[in-house]
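A short worksheet on the structure shown next.
The other protein chains are all here in position, but one chain of the complex has been omitted.
Up next is chain A:
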């Protein structure tokens, strides 16, 4: 019994340490936003200020980079989501050996280092006149983000009763009508989730983007270049805002999920 209590204590201690390790760096980064010091740190504390938020607000480059990131993410959603849905539909109608080969090719971008996806895209499109920039970044990011979309849609498709489509066709619906009124509505939750994942993946991407961006700067590229060439706590202010948005998003998502689960149970 004493052994048992000791084990539980040990587990608690490890959990505490682990989550401290997870959150302390983020807490320090956030706290440094409010320090007067020009260099982002919490020691020594030279005075409390909100001026770094103002500095961030006034940073035109940051706003440009944010705009570029949104443009790229939008492009990726428009390209990768239709591709992923089509690929999932294609795959679910394939059989046996061809299926596992095609599946292997489709998931291979997820097992390929991001830098290599960037490099191969850069090389491939140059003869066609597509050089580094927003368009090339969209193409490179879509090539692996489409795989996430495909997996999400495929998982949902496996729970789909295919006889529903056949019933619609038998009852005289055109294939287009059957798709729009039966298949697509069923897939919608997975498609929306895929849009969110695609957005997040695109927004945070660095390893691939850095090879295909040309002279365009996304927000992650901007942050990385700031860290190397003169960082101020304005960057921490940006980090803090992104963290706050993330936590709000995560908690909202969790509350909605619980409410949905509660409604189902009731």
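In this text, contacts are C-beta pairs under 8 Å (C-beta built on N, C-alpha and C of every residue); 3 or more make two chains touch, one makes a residue touch a chain; residues count from 1.
Just so we're on the same page, contacts and distances are computed from a predicted model.
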- Note on the structure: Per UniProt, and picking from "Isoquinoline 1-oxidoreductase beta subunit", "Ketohydroxyglutarate aldolase", "Chemotaxis protein CheW" or "ABC transporter permease", the hidden chain is "ABC transporter permease"
- Touching the hidden chain, out of A:67, A:104 or A:185, is A:104
- Message: I'm checking contacts with the chain that's been left out. Which of A:9, A:123, A:167 or A:260 qualifies?
- Response: A:123
- Note on the structure: Residues of chain A touching the missing chain are 7, 11, 14-15, 18-19, 21-26, 28-29, 32, 39-44, 82-83, 86-87, 89-90, 93, 100, 102-117, 119-125, 139, 142-143, 146-147, 151, 165-166, 169, 174-176, 178-179, 200, 203-204, 206-207, 210-211, 220, 223-224, 227-228, 235-236, 239, 242-243, 246-247, 249-251, 254
